[in-house]
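One protein chain is absent from this view; the other protein chains keep their places.
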């Protein structure tokens, strides 16, 4: 349980009463209970409000809010307010201001605007955290710390440049080593002094955001900036932990956000929390996968849904309203995938500035007689009824997909072979094929223990970091099924190629040699022709983006290319290795192939769908104490029928038994409680 | 009359003899009379020519030109030459150079390049105006002053930053007030010192030109820059007025140019003038609307067409030649809408630099035997024949559309709900529906007296400035018809939301509450289903961009949404209010709906089309001294037939009576003179 003070799914969100008058807060206090709100995230952006110069702190305004919330029985997720530095600080200590990718020194403005290596920021931000911890350590409302906000963005200032050199010295010790791993012999980049190294941006090695002349430099700079921001987080956390060691600490993450290596971050967080803002065209399976990634950051531990919009966003190109029922549906989707909180940005809409058109529990109309409020209130009521029945339940998956931020950075920085390749999309293609069959899939980092799984999928594992190949080999040797794809096993952790033939360190386990990689134009495709029927796989499937031209060495060939000069050469292989097997998928297949492929692989391992449902009806399971909670969610705009089976099961939301052929309403949700199946 | 020295439609344009030798000017003097030229705009960009350092002025070259023109009977529109500062000034006084939106200090180059808050510019530009005024105050050729040229562009330099703070202090007096109206509690922006405020550009609050984190700051910066440039204009004007109080002063505006609040500017101009450069795909109705906006800046007073091209432009992506007859047609269109001058950029094509491929009366061929010259000469001859018969005639419209630059800035700066919304396009949709029915429509500012009109349309009146709501209510209460749309009544002049339910201060007069606003994707649409037939309106029409989900409170519902979750809720309402009525259009309708809607509304008020004509045949009226001048303009490439009615009317261009069924040639023009109808 995140904090036993709220022994249910938390329900609440961001709240900024300091932007309003007392009468308005009175109204809030009247309305929150109508919606079943029990937690408020406050003080997210109030640094300037609380501290007007180096010496003067004033928390009386915050005291009042904390006390009032406590009096109303609402708990507090207390932010440290360091997500935006004060204007006076920017003016007096310009080192807090970032230099951007174009090399421009920024002025005061926006948010997330502090240089992570600014001495001023590193002095005053932890100090603020300390002051807050000391002031509120015994406050009855306090249930969790929320450090800063949505960390992100890189800086390229002189302080970062100096600290980058220090970071490099620590990592490589000698310039000789650095010259080697960055391959500086190329294009005459030999460094003779640490101070010759400059930050890689538009003024030096990079262009277009993710393109670089020197992969090694750029890759290390991403590591360094992720570490620098993490260090800012840790400095605040350390101050807090000294004062309130027992209160959990988090910061709100952002799913597949590209810039930070969240697997590293999660090590320093008590509970993972994240902000879920699907775009209008985000596939529901992508949202599901994002939840699972967040869950995977700490080995399956339940996480917090820290933010979602109750209705509309303001920052999308076209901000459509969430259709009736969708807010509830997506809230349960989060819970189904492991969230133990449902929280909104925001509880009351602001009156001015750029987020005033972002939806809120309390809209500008200011009363409870809105569709949005009504839907929130209904959900609040349901969550109260559910009590702690879901809390702390865990998910069990026998299939895992590997995802790695350093691999992603390296792929995105690669010059060639194609700009069409999108690592996260490739991950999602495999995830979606499993999702559509209601097969539980974890999304895990490369350090995770593979032996918990029967099937491990590593799409485009371009970078094989030290030890990963050995662990994959051990996993397969002892019976596991491993799947990898084209453009895998190419480089080591420095983006230096593993010589001798791709896929390098994965060559033995896959039993193939990839001689060439051909890039297809966006409108081009090749075909995967099955050598013989295999379960639902028969005939031919299209594939594209990249085509590895491979030789089966110890592997057997399951499918071949259908066209071009490598027609008839292998595109899908299986290699028996010890007690297990490794598949190599030499191109990026269409969805039909992946559905059949995943079906076959799971079938082989005896992994069954949780339930057979029509398209758009998602089924996810959490379990605790011998009880299974089967979440059935209809993402369609129409009611759907399916066979719920004959188990002894009850819908927690209605209290009624559910068996046989049932109908789930449009955007409806069921939570079937039943005895958990035996685990093999 | 702009200046009685030219008692006819002025005909001429920009002229730069100082770029040529005497022999060429001799040729010009031979050719101008062939084209009927009577006015030349000179000295537009000659600052560097006239002033070579702080102390040295040399106007002898200008004397010669002025005298020569005077000798030939050609009058002078005398520019003050401050549209581009000299290179020596940029070198010695870099404060004249702007800092751009990206924060980059510019070097010398281009034009319109001076910082409006540069002390150097503010010293030397008015001084130049004074010198010119003193030198030419009694010159017989001088008929009008033309200050600088096409003011525009913003600056972000340190001087602007300092002056912005001064401007803010004057506007808000206290930081407390400023913190309130900018809602700085959001994202921790509380200011404790005026000097903490920085200019909003890419380095601070803004991005992508018109996107911002803080609407209040950005909105005020637009006001400030518009005011700063206006102040530059006023400094020059004041110097001139001290010397030649009787000679009119203007500066050339640019229609719907986004950056300056021309309603403020026009207060300081004796006559409005503007440069009309339709793009190849500009609808003719848009040009008509632009003329009416320029006319509306000073309450209907005739304006000057200061620039148009006789043939081609150079700066469009594809610079098509104006087809035969089009130059004449568009010249008369300007006159029809209120212009008392027809002037070109330019009289002679330059030999080098970026405008050498911009058309001119005298092309590079250098003689009069060109299509362009011939067409200009024919028009010149016609204008001479017309004499003063059109001069000072006024337009009379019973319908007005409100347009407001501050509203536009606020809409464009808004983060959400859609990037598809274009304020000027929405204005134009309503204008075009009236234009196509030959219904005269004024385009006016929100300070204009509404009681002059029977129908006032305010598309997307997002920002309701103080007093506007009261004036609208008074207008309707006393019998007026008011029309507004989705996304109206949202904010006050600080872009702070009017709480309690949209459309805020327009809620009472419209009698509706807009609970939500749904943004549609570009490819999406909804439908407006008429509850019953209403004139030509029957059945269903498509609508899109934004859909307000509204509740009729005191209003009656005329049409409902045809689909989506708000199907069956109101999309068109009418509210009886006092003696009048207010319509609310909750989405952006298609052209068919708007045509019928405008037809119905005008029908109700007894407003009739000037004439019924086929598509593309525009009819516009000016009137003076009891005489109506009916301009009929065929924008089609084919001749068109129509019924000219049975009035006693004569075509001023042919001297022939015109009644009954007549045919107007392709791109032809008629000006029917007849007794003015009674005004009700």
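Think of it as A and B in the order they're written, each chain with its own count starting at 1.
By definition in this document, contacts are C-beta pairs under 8 Å (C-beta built on N, C-alpha and C of every residue); 3 or more make two chains touch, one makes a residue touch a chain.
Please read these numbers as outputs of a predicted model, since none were measured by experiment.
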item	value
Hidden partner chain, touching residue among B:29, B:284, B:321 or B:499	B:321
Contacting the left-out chain in the complete assembly, out of A:392, A:470 or A:515	A:515
From B:280, B:477 or B:591, residue that would touch the chain that is not displayed	B:280
Which residue of A:500, A:606 or A:626 touches the chain not shown here	A:500
Absent-chain contact - pick from A:169, A:204, A:301 or A:381	A:204
Residue among B:22, B:52 or B:531 that touches the chain left out of view	B:52
Touching residues on chain A - with respect to the absent chain	102-103, 181-193, 195-200, 202-205, 212-216, 414-420, 494-497, 499-502, 513, 515-522, 549, 565
Touch residues of chain B, complete complex, unshown partner	16, 18-19, 45-49, 52-53, 81, 83-88, 90-91, 104-111, 280, 311-321, 323-324, 349-358, 363-366, 370-372
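Keep this in mind: only the chains that are shown with their structure count from here on.
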item	value
Computed distance of Cα centres, chain B from chain A, in Å	50
